[in-house]
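What you see is the complex with one protein chain gone and the rest in place.
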Amino acid sequence: MWIDYLVWTLQNLLFPLVIPVVLLTGVILAVWVERRGAAFIQDRVGPNRVHIFGFRNAGLMQPIADALKLLVKEEFMPEKADRFLFFLAPALSMIPALLTFMVIPFGDVLVLGKYEIPLQVADLNVGVLFIFAIASLGVFGVVLGGWSPDNKYSILGGLRSSAQMISYEISMGLSIIGILIVFESVRLNDIVQMQGDLLFGFLPRWGIVVQPVGFLLFFIAALAETNRIPFDLPEAEAEIVAGYHLEYSSFKFSMFFMAEYVNMMVASGFIVSLFLGGWQIPWAPTEMLVEWKGPLVAAALQVGMFVFKLWFLMWVFVWIRWTLPRFRYDQLMSLGWRVMLPLALANIFVTSIVPFVLGVY
Amino acid sequence: MIKIKPVSPLEGKRYPLRERVYLIEILKGMGLTLKHLVRNLATYPTKNRTVVTIQYPEEKREYSPRFRGKHRLKKNPDGSMRCVACKLCVENCPSHCIFVEPDAYPDPSRGNYPKRYEIDITRCIFCGFCVEACPKDAIEMTEVSEMGDSVRAVFDRDFLLADGKEPAS
Partner (left out) sequence: MIQAIFFYVFAASAVVMALAVVSARNPIYSAMALIGCLLSVASIFALQSAHLMALLQVMVYAGAIMVLILFVLMLLNLSPQELGERRVTVRRVTGAYLIGAIVTLLMVRLTKHLWAPASALDPNFGTIEEVGMILYTKYLLPFEMVSLLLLAAIIGAVVLTRKEKGDGQ
């Protein structure tokens, strides 16, 4: 049956191909949100000049122009650079960023007649771990990008980055164990499904409601892992000029640049799935939506909800960036090891004790 | 003998707990940035905007009348140059960007005039010393600040003369 092939193609070829494209297109939007948001926060106007045939669109053309500019710029390679690793590093930071989004569900399983299309590229039974595993590989791009050009500022950026990533990965991993205990699964879609329940009959059982401390810790760790302000020490322009991407230009720089924004989107999608109910529309479970307008509308609404939540978090990232200054290095380390780690451990402890005290088991 | 107790730099200056937790302070800061954002978004397309940006080529900043911009050589009411090529401006120029080549008028009673008067605008620091030094009040600085050009780096006599309004006196 040709429709079988169509469904198979959709799941196994279209989703894995389309999602990176969507993410990279999202980068354009993210850059626009960042620049215009920054401008409006600082009482400025932001980019508003670039246009195509007078079509300015509030500066939305600017990121496209930037991308084109980066593509045609001169490729610069420092004389003493390690050529192979210099080429490899941007790719190594880009690939994990795109891969991690593959396990994040952006809608409930779409049931069309006898076909069930999961709105997710891969429904792994170890989805949460997959994200952690692949995301932990992203640091190599930064580290090698710092080492390979043989520049002292770059190497400082690379060193800072590796130390920072390791420190915050621990708090990050520990902070979601509470969520895993509460939802009793590591499959992302299960976790999202369970967040459709209601607590006390009215409160959505979102991760942020049952695990507020876990959410806070995870959010801070996610900021650190994506090298966002206030944790952007690897690229601190004031001290180490631009850190690991100092010697990069043209397309290779834009790879690092895009990887940062894709990482932000992955982090947002992950936080949404774990703590903000994923594609769940509060008080409107899938069955209700399907009954109301049919499965396609239901799926569209859920995907829309997921996208909305994701972009809300992206906005929070931007908002924080233009509010806070950068941490000092010792503050970063002391926050990671002396505040976040004990808090994460305490959170796990309390989360495991509470069900026994309340007599849930 | 007074014994001085060593004081650690932090002692007595600890921030209150509310500020040391930092999260509340972060939220306050984010509230402030949100306030600005909302205000700017609310007035976004309208004219009474709260943004401070000057949209440069269309809008221009009002300069003070004492602004030292591009130089201008003044003329006498009869149209002749005021400059007598005394080279005091050349002597006073701290960046040595003025070059004057004097020449005599055919009529000896009229004295000298500058055959060449050139200012290397790429070296000029716009200090205004040439204006101060001029005994004939022949050079002044206008409010023109846009001197960008892809060919002309040295402003010659005729360019300096031609530009701008007729002298007031």
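Here the chain labels run A and B in written order, and each chain numbers its own residues starting at 1.
Convention: a residue touches a chain if its C-beta (ideal position, glycine included) is under 8 Å from a C-beta of that chain, and two chains touch if they have at least 3 such contacts.
A quick note: this is a predicted structure, and the numbers were derived from the prediction, not measured.
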So one chain is hidden, and I want to know which residue out of A:81, A:97, A:119 or A:139 touches that hidden chain in the complete assembly.
A:139
Considering the complete complex, identify which of A:85, A:284 or A:354 is in touch with the unshown chain.
A:85
Pick out which of A:25, A:125 or A:352 touches the chain that's been left out of the picture.
A:125
Considering the complete complex, of A:81, A:104, A:155 or A:318, the missing chain is touched by A:155
Touch residues of subunit A, complete complex, unshown partner:
82, 85, 88, 124-126, 129-130, 132-134, 136-137, 139-140, 143-144, 146-147, 155, 158-159, 162-163, 165-166, 169, 186
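In this text, only the chains that are shown with their structure count from here on.
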Taking each chain's mean CA coordinate, subunit A and subunit B are separated, in whole Å, by 46
Partner subunit B, residues of subunit A touching it in the complex:
37, 39-45, 216, 319-320, 322-324
Given the complex with subunit A, which residues does subunit B contribute to the contact?
23, 26, 29-30, 32-34, 36-37, 40-41, 50-53, 55
